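Removed: one protein chain of the complex. Kept in place: all other protein chains.
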Amino acid sequence: MNRKAYKLIIMALCLVVVLALPLIGGCTGGGVKVIGISQIVTHPALDATREGIIQGLADMGYVDGDNIQIDYQNSEGDMSLVASIAQQFVTNEVDIIVAIATPNSLAAISAAKGTDIPVVFTAVTDPVGSEMVSSWKSHPNENVTGVSDMIVVSDDIDLITEIVPGVKKLGTLYNAGESNSVFLVEKLNEACDALGIDVVEKTVSTSADVLSAAQSLVGQVDAIWVGTDNTVITAFEALVGVCEDNQIPLFPSDDESIVRGGIGAYSFDYYDIGYQTGEMLAKILAGTSAVEIPVEKGKVISLSVNPVAAERMGVTIPQAIIDRAATVHEK
Amino acid sequence: MDIIGNLLNISLYEGLAYGFVAIGVYITFRVLSFPDLSVDGSFPLGGAVAAVLIINGVNPWLATAAALLSGSIAGLCTALLNTKLRINALLSGILMMVALYSVNLLIMGRANIPLLRQVTVFEQAAGFFKTGPSLSLAIIFIAVLALIILLALNWFLRTEIGLALRATGDNEQMVRGLGGNTDMTTIVGVAISNGLVSLSGALIAQNQGFADVGMGIGMIVMGLASVIIGEGLFRPKGVTAVLLAVFGGTFAYRLFIGIALRLGLPPTNLKLITALLVIAALAIPYMRKKLKGEWVPPAVRM
Partner (left out) sequence: MSETQSLLQLICVNKAFAAGTTDEVKALDNINLDVNAGDFITIIGSNGAGKTSLLNIIAGVYPPDKGGKIIINNRDITNFIEHKRAQYFGRVYQDPSIGTAAKMTIGENLSLAIARGRSRGLGIATTKRRLTHFREILATLQLGLEDRLNTLVGTLSGGQRQALALVMATISRPSVLLLDEHTAKLDPNTAGIVLTLTENIVSKEKITAIMVTHNMEHALIYGNRLLMMHKGRTIVDLNYQQRRDITVIDLLAAFERASGEQLADDSILLSTSKPSDKN
């Protein structure tokens, strides 16, 4: 077979595959709205957010496959895909883009510029600081809105001082490459300064670094707090292991992580954040312009504790706290 | 079919924009035989430099040019590690990549710089044509840039210095014997290569709306895959043909990825697909020879 024939066959194969796309990619009939969901990476909290979105929409009457179609794409941490996915949504003219996490929200907003596709971000800590919207309350120039997962760090720190009285040194782990985390660590330092607690920071670049960074905190700190850092949360079990082995109380800031072995936090259930986002999407689908919808913070902050995890790390949660907790995990 | 057209358009844009990375990888890996892995660091370097300058009010064209320059300096450092400190090429690239991660964070001051509110080269180009920024415009803009770079490289690789550069990767001993300073040619080559990679980073950051310290991860794999696919698919002969084939390979690579995404393949499998693609591109010529009964040379290490 000579080179030309060989090339032609390859091209024909490509053409066949490309032509098969509409069957999978979804040529929609008129009237069905398409919602593109872009997620940065797979981990329980972000997955829970997505599930919340879908359920929230369903409860408001928008069911996937029925009167709406959901196109879900996950870039699995590959930055070049983040832009690709956003670009695809825009050129395929989806009706709304939902972006879970900061980089893909930025990419979506950038790609949608000049079009009238609204972008709804979620699980973004500081949308104003990231220039997604000009202010929390009103953003007349941006067809962008969403739900922020900004937590009140000082509440968490207060909780820590209740459960670990006399805490003097607090450790934390985060990926300096995640802007949400950098923001939260600043808040951490503010809250701890006010209480006279020293903060020991360790940074990681990948999930593989979490174990050794955790081990380096042993003997240096009285307790550990971690924020909603995607890199650290992905390797949360490793962190739990180190804390249990060395009796260091570990406080995450989201509910899924408390299930996985953290002691307690005033947190969002990311599913709730997703649900809240779903409700927001329903508003937009019903006709409200995203321009008019103010950015929301996660509404449902609840105290969630895990006394069994606490025991494993050598502390006992005072009964009073368990009583006021909204959720008590028994694992 | 709209979806196909859109996919082709997106892949065209990406093929051109990321094509500079592939050209850079081609210059180091193929022309100079210098396995430079610092690409994962110099790509975000370009994005970082451009973003920081733009948010501080610098004209985006200047910022982009500065990004190119910063990449060249990074390449210069990698080459110096190798030529002057006698650190082997592979290690030099890896060391630079590691160092650049911190350098990029230092330059940016934060992990992620949004460029949504800034005027980018794309917007300026759009303004020139009195329209708003769009994908089609981005394609035309980058195509023009790519053309300029292609012509410049095409000319450069035919000059005396360019020839010496090509020969350095082919037969370094001979070049020295002919009076060529192989340290200098290596430095020039690696500097040009990384300059182009940083240029790509600057353009991509401006178009996607942000610069992120992690945006370089996987760039070297993409660059290599693009070069190999381009060579396998187009079998180019001669300098000009090869440069075009590299852009073509990048386009093909991004197209395959786009198709995979559309087919619903989880991106975790994308790395596997990339590997399979590259293996196919490398193995098919070998397989054909064997089927024809031709003799094939034994396995090579590098």
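When the chains are written out, they are named A and B in that same order, and each has its own residue count from 1.
Simple rule for what comes next: a contact is a pair of C-beta atoms (placed from the backbone, for glycine too) under 8 Å apart; a residue touches a chain by one contact, two chains touch by 3 or more.
Note that this is a predicted model, so its numbers are computed, not measured.
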item	value
Interface partners of the hidden chain - shown chains only, full complex considered	B
Contact with the hidden chain (one of B:Arg158, B:Arg235, B:Lys271 or B:Lys289)	B:Arg158
Sole residue of B:Val52, B:Val175, B:Leu255 or B:Val278 that reaches the chain not shown, by the stated touch rule	B:Val175
Positions on subunit B where the hidden chain makes contact	155-156, 158-164, 166-167, 170-171, 173-182
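Keep this in mind: only the chains that are shown with their structure count from here on.
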item	value
Euclidean distance of C-alpha centroids - subunit A vs subunit B, Å	31
Of subunit B, residues touching subunit A in the complex	1-4, 6-7, 9-10, 13-14, 18, 101, 105, 110-112, 114-117, 132-135, 204, 207-210, 212-219, 222, 233, 235, 254-255, 257-259, 261-264, 266-268, 270, 288
Residues of subunit A that touch subunit B when the two form their complex	1, 3, 6-7, 10, 14, 17-19, 21-22, 24-25, 27, 42, 73-88, 90-92, 102-103, 106-107, 109-111, 113-114, 130-132, 175-179, 181-182, 205
